[in-house]
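Then we have chain A:
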Amino acid sequence: MSRPELKALKALIEDHAPARARKSVGTLSVGGGLTLHAGEGIEVLGPARRAWMTAFLRQHPALRAAWVQGEANRLCPPALEQQGVALSRILFFERLSPGEGIELALQLLRSALFGAIIFDGMALPFAGREAQMRKLQLGAEDGGALLFFLSDRSQSSFGIRVRMEAEGADAVEFTRVKGGTLT
Partner candidate 1 sequence: MDYTELKSWSYYSFLRGASPPAELIRTAVRLGLRGLALTDVGGVYGLPKAYQALREAGVPDFRLISGSEILLKDAPGLSISLLAPNRLAYGAMCRLLTRSHAGEAKGTGALSTQELVRGLSEIPGGSELLLFPEWQERFFQERDASRLLLDWEPLRVLQNPLYLPLRRSLDGLDAERSACARQLSQELGAPITAVQGVCFAERKDRLLQDVLTSVREGAPLKELGFRLARNSERVLKSGAEMARLFSDLPDALTRTMEVRERCAFSLSELRYRYPNEWIPKPHSAESWLRTLCEAGIKERYPEGESPAVRKQLEHELKLIRELSYADYFLTVQDIVDFAKKRGILCQGRGSAANSVVCFVLGITAIDPVRMNLLFERFISAERGEPPDIDVDFEHERREEVIQYLYQKYGRDRAAMVSAVVTYRSRSAIREVAKAFSLPVGTLSARKVQNELIQSPDLPEKKREKILEVVERLEGFPRHLSIHSGGFTLSSEPLDTLVPIEPATMEGRTIIQWDKYDLDILGLLKIDVLALGMLTAIQKCLEFTGRKLHQIPAEDRATYDMICRADTIGVFQIESRAQMSMLPRLRPRTFYDLVVEVALVRPGPIVGNMVHPYLKRRRGEEPVWLPDPRLVPILGRTYGVPIFQEQVMRMAVTLAGFTPGEADRLRKAIGAWRAEGSIGEMGRKLQAGLRRAGIPDAFAARIFEQIQGFSEYGFPESHAASFALLTYVSSYFKCHHPAEFLCALLNSQPMGFYSPHSLVDDAKRHGVEVLPVSVTESEWDSTLDGVKTLRLGLRFVKGLSEAGARSLIEARRKRAFLSFQDVVNRSDLGLKDLRALARSDAFASLGISLREALFRVLTLHDGLFSQEGVQVELFPSTLLPRMSAEEAVIQDYDATGLSARGHPMKFLRDRLRRHPRLRRHANLTTAEAKTFRHGTEITIPGLSVVLQRPPTAKGTAFATIEDESGILDLILHREVFEKCRDTIRDEAFLLVRGVLQRDREAVQVVVKGIAPIFSDLELPVAPGAHARR
Partner candidate 2 sequence: MKHGTQEWWCLDLGSSSEITVQDFERLLESLLRFTPDLVPGNKRVFLEMSRIPVRPRPDHFLKRVQVLARRIGLDASSWRYGIADTIPKAWVQTRWRALEARLLPVEAYFDYIDPLHHFECNRPERERLACFRSLGMKNLEYLFTVPKTAWLVRFGEEFDTFLEHFEFGDRFVWKTWKPSETLSEETRWNAEEWVSDAEGLLFRLKPLVDRLCSRLYSIGRAIRKLELVLKLDRPVPDRKIELGFAFPQTSRPLLLKLLREKLSHEMSRHPLSDPIVEARIEIRETERRPAGTARFSFSAEEERSEEERERWIELISYLGSKYGESSDGETPRAFQAELTEHALPERAWKKTWYAEPELVSSSANPVKRIEPARPIVLLQHPETLNRTGPWLRRKSGAFEERYRICSFQQEERIEGYEWDVEDTGGFERTYFRVSVESPQGKPEEWWVYRDELLGKLMLHGLY
């Protein structure tokens, strides 16, 4: 298919998107073009994943975020502050098991206060992963939030709209984009 046909097809799909109007949450910093809608998952890999995440939060000052970490906290809030991220907008969670992490995420999404839920180093349980992801996606759609999965190895591609490899805060290389293209 040529590029214009692809664009037309995409427009067609989007027009017939399900009745529920999906609120757009924010646009990807790099390449700007891709608008992210509530409920979509982004997987960020590579050594500078946290630096990229901070840069993203800096670009969306109004967004409240919950940073859920698997093992003990590794973040250094003064650095976040120095990079322009207001600490009062971030809730930190640490030493949570995957089960707890998911249940917590659903609770946060129900309160519809958060624009981004960040899972840092949380290996989701293999059994029933799709079901879990689906629940998260639906919750995120209602709560108008984005889901970020930061880890050094990719876990699953179900419900993941974008996957990228972060070398530096702005040196990002996209490995997978599903639905919608980077304009």
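Behind the choice of candidates: all candidates are chains of the complex that A comes from, given by their letters.
As a convention for this text, contacts are C-beta pairs under 8 Å (C-beta built on N, C-alpha and C of every residue); 3 or more make two chains touch, one makes a residue touch a chain; residues count from 1.
As the structure is a computational prediction, the values presented were derived from the model and not from experiment.
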item: Single touching candidate for chain A, where 1 or 2 all sit in one complex; value: 2
item: Candidate 2 partner contacts - residues on chain A that touch it in the complex; value: 47, 50-51, 54, 72-83, 86-88, 90-96, 104, 107-108, 111-113, 167
